[in-house]
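All protein chains but one are shown at their positions in the complex.
And now, subunit A:
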Amino acid sequence: MKVLVAVKRVVDYNVKVRVKPDNSGVDLANVKMSMNPFCEIAVEEAVRLKEKGIATEIVAVSVGPTAAQEQLRTALALGADRAVLVENNEELSSLAIAKLLKAVVDKEQPQLVIMGKQAIDSDNNQTGQMLGALTGFAQGTFASKVERDGDVLNVTREIDGGLQTVALNLPAIVTTDLRLNEPRYASLPNIMKAKKKPLDVLTPDALGVSTASTVKTLKVEAPAGRQAGIKVKSVAELVEKLKNEAKVI
């Protein structure tokens, strides 16, 4: 079956972001960007499905600026067969991205869409579910295990109290949680080979999708800083403070 993997270019998770002085957003100039960690897990899962002979073709797709080609090349180096970039330089809402992905799904007709459960920049955790609504596909969110059983996909999901397994009719959408797998690294020969793999560039206009949003960001602020604490000298003093000063135990 054909698998579509969505990846997002985001600020690297090791970077401590700073809010811009004018409160219009966070400063991303000259900051290291990477593939969203949950998207890495999505790519890895698709590649494993291909290695097991379940997936026949993997198409990596990203919605973002020209520079997002880097992340698509990474996906290609990890094992995706070809890539599609929906080029857009504005910050889009999850709904707009889901609509663009829906247009790509309509074109590509995949049996399975795998994406991360959330991007570490907007922290929305929406796009996969929204794509589910727009395509009418079943959704297996926060997946920690994915198994194909004929026309059904058994997905084990991380829920608040433990694990839940659901059976989804294909085509379906899976969003990845941390436990699903451990992503591999791209080898140098594969990075070189990835440069020759096809990468198509589309635009929202060409896909006929409006990216208007019902939500606007008024301002972005730094979170309230914590008061500086004190160092205690002994465990006894610590317990005394927790009991009598902070009153938390």
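In the analysis below, a contact is a pair of C-beta atoms (placed from the backbone, for glycine too) under 8 Å apart; a residue touches a chain by one contact, two chains touch by 3 or more; residues count from 1.
Note that contacts and distances are computed from a predicted model.
**Q** When you check the chain that is not on display against UniProt, which of "NAD(P)H-quinone oxidoreductase subunit D4", "Multisubunit sodium/proton antiporter, MrpA subunit", "Ubiquinol-cytochrome c reductase iron-sulfur subunit" or "Electron transfer flavoprotein subunit alpha/FixB family protein" does it turn out to be?
**A** "Electron transfer flavoprotein subunit alpha/FixB family protein"
**Q** I'm checking contacts with the chain that's been left out. Which of A:Val3, A:Val47 or A:Ala98 qualifies?
**A** Answering carefully, the residue with contact to the hidden chain is A:Ala98.
**Q** Please output the residues of subunit A touching the missing chain, sorted low to high.
**A** 11, 13-17, 19, 26, 37-38, 93-95, 98, 120-134, 136-142, 154, 157-169, 172, 178-179, 213-223, 226-232, 234-236, 238-239, 241-242, 246, 248-249
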